[in-house]
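What follows is subunit A.
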Amino acid sequence: MLLELDNVTVSYGRIEALHGISLTVGEGEIVALIGANGAGKSTTMRAISGLRPVGQGKIHFDGQDITKMRADLRVIRGVSQSPEGRGIFPGMTVRENLEMGAYTRRVRAEVDEDLQRAFDLFPRLKEREKQAGGTLSGGEQQMLAVGRALMSRPKLLLLDEPSMGLAPMLIQQIFDIIVEINQQGTTVLLVEQNAQQALSRAHRAYVLETGRIVKEGSGNDLLTDPAVKDAYLGVA
Partner candidate 1 sequence: MVGLLLGAAACASDDDGGDSTDAAACGSKIAFFGALTGGNAQLGINIRDGAKLAVDQYNKANADCKVELVEKDSAGDPAQASGLATSVVQDAKILGVVGPAFSGESKVANPIMSKEGVVIITPSATNPALADQGDKTFHRALGNDASQGPGLALYMKDVMKVQKTFVVDDASEYGKGLADQVKKTLGSVVTANAVVKEQQTDFGALVTQINSSGADSIFWGGYYREAAPFLKQYRDAGGKAKFVAGDGVKDQAFVDGAGAANAEGAILTCPCVPPEKAGGTFAADYKAAVGRDAGTYSAEAFDAANILLAGIKAGNSTREKLETFVDGYTGQGVTTSFKFQENGEIDPSAVAIWAYKVAGGKIVADQEAPKS
Partner candidate 2 sequence: MNFEFLGDNFMSLTVTGLTQGAIYALVALGYTLVYGVLRLINFAHSEVFMIGTFVTTIVWAGLGFGVGASAPGTFGVLGLIALAVVAAGAASGGTALIVERVAYRPLRKRNAPSLIFLISAIGASVALFELVGAITDRQPRGMPSLVQPKVQFTIFGADVTNLQIGIILSALAMLAGLDIFINRTRLGRGVRAVAQNPDVAALMGVNKDRVIMLIFVLGGMMAGAASVLYDVKVGITTYSVGFLIGIKAFTAAVLGGIGNLRGALLGGLLLGVVENYGAGVFGNEWMDVVAFVMLVVVLLFRPTGLLGESLGRARA
């Protein structure tokens, strides 16, 4: 297993947001995490990437215990996250934002190569190379966030709501790209509101509800599960 969460709890002040989450992500998989607003999906992501301290439980990545590791060191180990709300640096240009993604890497030639790859994936970004990140539209920012996350050549890519605020056309496109990235060898853990899309693309998925995992299974199984349909697909 590339990533293993074992009974992880996370608290905000006195409020426990995750009450013991266990999940695994295997090498080469796309795993989706779905659930309602406030169910704890983003908190799970933040615990994995190291932005929130873990109360109890353990996180293993690539055979190593990273529970207490600093966030920036996890990036060097190969965890990269495109955060919720995209987290574009508004005062930096598109190019600088992308270069921030490669902050931990020293070989210039490789970085340039990846920059090229990002521009190939998102030609839109190439057009806006010199523009400040804050002035991009929502969709462009989303592309930039995903592109930036790839710049560190992660083993595991964490995507937090990549479809948020995008037009249906763009949603399709983003998910296509996710699949493409996955096929190139990057493992993906995905948090989505858009359960339909996420489940149809993911190999496996977990359903979160108020800080607990209530269901897991293959993407297709969950897609057809009546309870899931009822709760998250809005089709009664």
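In this text, a residue touches a chain if its C-beta (ideal position, glycine included) is under 8 Å from a C-beta of that chain, and two chains touch if they have at least 3 such contacts; residues count from 1.
Selection criteria: all candidates are chains of the complex that A comes from, given by their letters.
Bear in mind the structure is a predicted one, so any value in this text is a computation, not a measurement.
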item	value
Interface partner of subunit A in the complex, by touch - 1 or 2	2
Interface residues, subunit A side, partner candidate 2 - complex	49-51, 70-73, 75-76, 80-81, 83, 87, 89-92, 96, 99-101, 103-104, 148, 152
